[in-house]
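Below is one structure, written out as structure tokens, with a few remarks after it.
One protein chain is absent from this view; the other protein chains keep their places.
To keep things simple, chains are lettered A, B and C as they appear, and every chain counts its residues starting from 1.
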Amino acid sequence: MLKQMFRVVISVLFVVLMAGSAVAAPPIKIGALFAVSGPASFLGEPERNTAKMMVDEINKAGGIKGRQLELIVIDTQGDATKAVQGVNKLIKDDKVAAIIGPSTTGDTMAVIPVVEKAEIPMVSCAAGVKITDPTKKWVFKTAQNDALAVPKIFDHMKKQKINKIAILTVSDGFGSSGREQLVLHAKQFGIQIISDETYGPKDTDMTAQLTKIRGSEAQAIVCWGTNPGPAVVARNVKQLGITLPLYMSHGVSSKKFIELADDGAEGIILPSGRVVVADQLSKSDPQKKALLNYVENYKKHYNVEGDHFGGHAYDAIMLIKGAIERGGDSPAAIRDQLEKTVKYAGIGGTFSYSAQDHAGLTSDAFVLVQIKNKGWTLLK
Amino acid sequence: MTKEKREILIFLIFTLAVLITPLFLRGSYYLNVLVFIGINTMLAIALNLLLGYAGQISLGHAAFFGLGAYISGILTTRFSFDPWLAMIISALMSGGLAFIIGFPILKLKGHYLAMATLGFGIIMFIIFNETVALTGGPSGLSGIPNIHINSLVFDNDLNNYYLIWVITLMVMLLSINLSQSRIGRALRAIHDSEVAARVMGVNARVLKVQIFAVSALISAVAGSLYAHTMTFISPASFGFNFSIELVTMVIIGGLGSIYGSFLGAAILTVLPEFLRVLQDFDIVVYGLMLILMTMFMPGGLISGLRLIGEAIGSRIKRKSVSNA
Amino acid sequence: MDNSRQLIQYVLSGLSNGAIYALIGFGFAIIYNATGIINFAQGEFVMLGGMLTLFFLVFLNFPLVPSIVLAILISTAVGIAFERLAIRPLKNANPLSLVIITIGASILIRGIAMLVWGKDTHALPAFSGNEPLHIAGATIMPQHLWIFSITVLIIAANKLFFNYSIIGKAMRACAYNSQAASLVGINVKTMVLLSFVISSAIGSMAGIIIAPLTMTSYDVGIMLGLKGFCAVIIGGMSSGLGTVMGGLLLGLLESLGAGYISASYKDAIAFIILLLILFIRPEGLFAKKETERV
Partner (left out) sequence: MLRIDGITKIFGGLTALEDVSLFVNKGSITGVIGPNGAGKTTLFNIVTGLYTQTSGDVYLEEKNISLYAPEVLAGLGLVRTFQNVELFGQMTVLENVMVGLHTKSKSGIISCSFKLPGQIKEERYIKEKALHWLEYTGMADAAEIKANNLPFGKGRLLEISRALAVEPKLILMDEPAAGLNSRETSALANLIRKIRESGITIVLVEHDMELVMDICDSIVVLNLGKKLAEGTPREIQENPAVISAYLGES
């Protein structure tokens, strides 16, 4: 009696399960590693928000070839240990097909050995040059290299006949990578760095460094950091009455910076992704459509304007989506198709990957903008 | 059964459990979690020797963990040392540094000691960050080689599991031995009343410094193992937050209990898994947990378990008596 | 050519940072002297002051003064709740538990602030404009004058309170010997609570006056709290004026260190000074040597 009932239950279950799987194929799992909390949350939070928004949108539109996407987000807190634990969970427990993130170069470098070994494609949202140089088989990235941003600035300086500069970089991953590139490219451009200062990520007063710079023969100042440090620098520059041109990095190309730096922001020149000047782009710009769409969409969801950090996650999702559409959802196929991506016009720029190039952007990814009247002006 | 025999039995059961666990977790992600639990257990035990036994607080222990990781990482990547040799050197150097700074630091008591160790931790963190040429600075040091014994390379979860847990078990055994010896008693005596301990002939000053050095040495071994299993290190893993996390492990597990340290390390390592549902609430839960544990369960979870165990034990005893 | 101008700027910058450290350090000292506790959550009151003012001023569009008053009141209420819920039930706990409890509270307050206000950094408008003032070739902001004057005001008020009012004297008696104080009829519990009230109010005030300069976010409390602590250790816990001197000295050394040695090691300089003082003269530079006790 009992045995019979058991058999009935089992067969019913079996039928139900089969039916279920026939109706909806299991979702494609995408893992995400973002520094949602901790010191790099200015990267991780918009990235997570964007990724969630994009996945919802793709699913609402019917998914990829009828398959839904499932996004599994893990907070790395900007700590390599947590990033490695997280990536192991994504790969071994959730069995994801591809990974986006991490947000920071440090986290990315920490998880590269794991994804390389597990053979899972990863599209990092961090900017460090060493992520894709040398090229690693399974690792791609969307964030523009600092190596592309620096020449934009130096080009502009050369035009202004600026030869001696002071640099002020933050002592975290972003700043130290920027400093490296500044020093490297200065030689090529024949620009002399005569004052090389740093500040801590939590510092609230940079007048000492700026006073020192003021006393030097620098003709311009380059500050490399992410909010809020550069805002303090901008304010301190104004307080000290320093009139030297102030250049900054793409790390501050967000509305937030202008809000924080207040009057100090006026006149600052920086390389930026096109996202902040989307409306000023010419109609022929291939990125314009994606940019406007992203900015609007983000604002609708989160009530603030989307910035280019969120854009890294947007690009990562769209690149993976494209790869799956072309070649299916196995990790190896996603990797191969990612590498074949040609001229995908996204937020960060127009991406073309190849077997030698997993960064995919040219210096064209950056435009030079100036802050005027609390808004962005495209410098041509 | 005497107390000693019971201790030995518990350790043997624990060892057996550790050795056979991978059989049930083949290829699972939890093997990787257990690797980190092993490293954190070593760190928690190291801190517990200082905090739980000698009663001396350290809010900068992540610095010794980081020192072990960085010395090992730098020696192997920049000077191609063998990882084992690098581990020994990093342990001795960290222990040595602790011994030197231990004399002035451990003269301080209570809140002042807390603040001085915290300051030490921050200074070390700044050094990891700023000596870019040596440590790679904030973006980290990559390409650290795996440990190997001849052709056996510890580059996967299973191998790393056994490597780390064999060393963790050794650390546990040695710490249990130490805690039950005259040194362990002297440390606990210092904890309860330093004055009385000194009057009984315990050289509190030297003993505190010695245990500080031992604690730093174990932390550095853990750091070195961490560096060689992760193959990448960056300063963010060795900051003030991690020092606090270590203290939390010891408190939650149970001050002065070696198995408590394991329990605390295990809970804090897997906790983010469970708190992930809470998203950003985890930091709040974390703070609440620290406060509530200190207020209502100062003996840590291990004392709670012990109470439950005793309650069950006495019930069984009662039953067997009434049956007889 | 303008070496002296540079020096003056370093000194002015240093002193204005130092005044902030002094004010925060003062909060530490008040609780320490009443209870023997070093309140690791002190920095969070600084954060609360800034964030609450910002919340009322920018988000709810209140005028400045009511925003400030509300911010101080709420921070103080948090201080009271902290004392009642976490410190008082633990009377006679060992320093270890107290350190952990205050660290836990600091994490908790920070976490709640993050949930309520998000992770963004915000700028508070300056009290009286952003036009820099020129002094002997160096410049400071009008807000710096607010910082100096409010610091002086608070220190003076405290001096008067502790030296001349009955309650202030009673608090000092508790600090000196709480058993004896309770024997002469002083309510020690109330005095401890009062110390938390004063200290959280001063902390939040410090947070409010610096927010227009340094900006504020949920996590500014950690570093500012630690620097305040360095100030009070340098100056000596037992001396109000010492704390001020300690804060100014710390700010000055940091600024000069950043200017003439290395800005990268600015924070390291502060903590190395902290360690040296703890090793060599734990009672502080500006305090009288205490009698030894067992």
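Everything below uses one rule, namely that a residue touches a chain if its C-beta (ideal position, glycine included) is under 8 Å from a C-beta of that chain, and two chains touch if they have at least 3 such contacts.
As the structure is a prediction and not an experimental result, all values here were calculated from the model.
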| item | value |
| --- | --- |
| Sole contact to the chain not displayed, among B:109, B:198 or B:306 | B:198 |
| Option from B:214, B:230 or B:244 whose C-beta touches the chain left out | B:214 |
| Residue touching the undisplayed chain, where the options are B:94, B:175, B:243 or B:261 | B:175 |
| Subunit B residues that touch the omitted chain in the full complex | 174-175, 177-178, 181-186, 188-189, 191-193, 195-204, 210-211, 214, 256 |
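Definition applied: only the chains that are shown with their structure count from here on.
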| item | value |
| --- | --- |
| A-C or B-C - the one linked by more C-beta pairs in contact | B-C |
| Farthest-lying chain, centroid of Cα atoms versus that of subunit C | A |
| Centre-to-centre distance between subunit C and subunit A (centres being mean Cα positions), rounded to whole Å | 37 |
| Residues of subunit A touching at least two other chains | 37, 171, 198 |
| Multi-partner residues of subunit B (at least 2 other chains) | 130, 280, 283 |
| Residues of subunit A touching subunit C in the complex | 37, 41-42, 45, 171, 197-200, 202-205, 207-209, 211-212, 214-215, 227-228, 231-232, 235, 238-241, 256, 259-260, 262-263 |
| Complex contact set, residues of subunit C against subunit B | 32, 36-38, 86, 89-90, 94-101, 103-112, 114-115, 222, 226, 229-230, 233, 264-265, 267-268, 271-272, 274-275, 278-279, 282, 294 |
| Touching residues on subunit C, where the partner in the complex is subunit A | 2-3, 6, 9-10, 13-14, 17, 114, 119-123, 130, 132, 139-141, 210, 213-215, 217, 219-220, 222-224, 254-256, 258-259, 263-264, 266-267 |
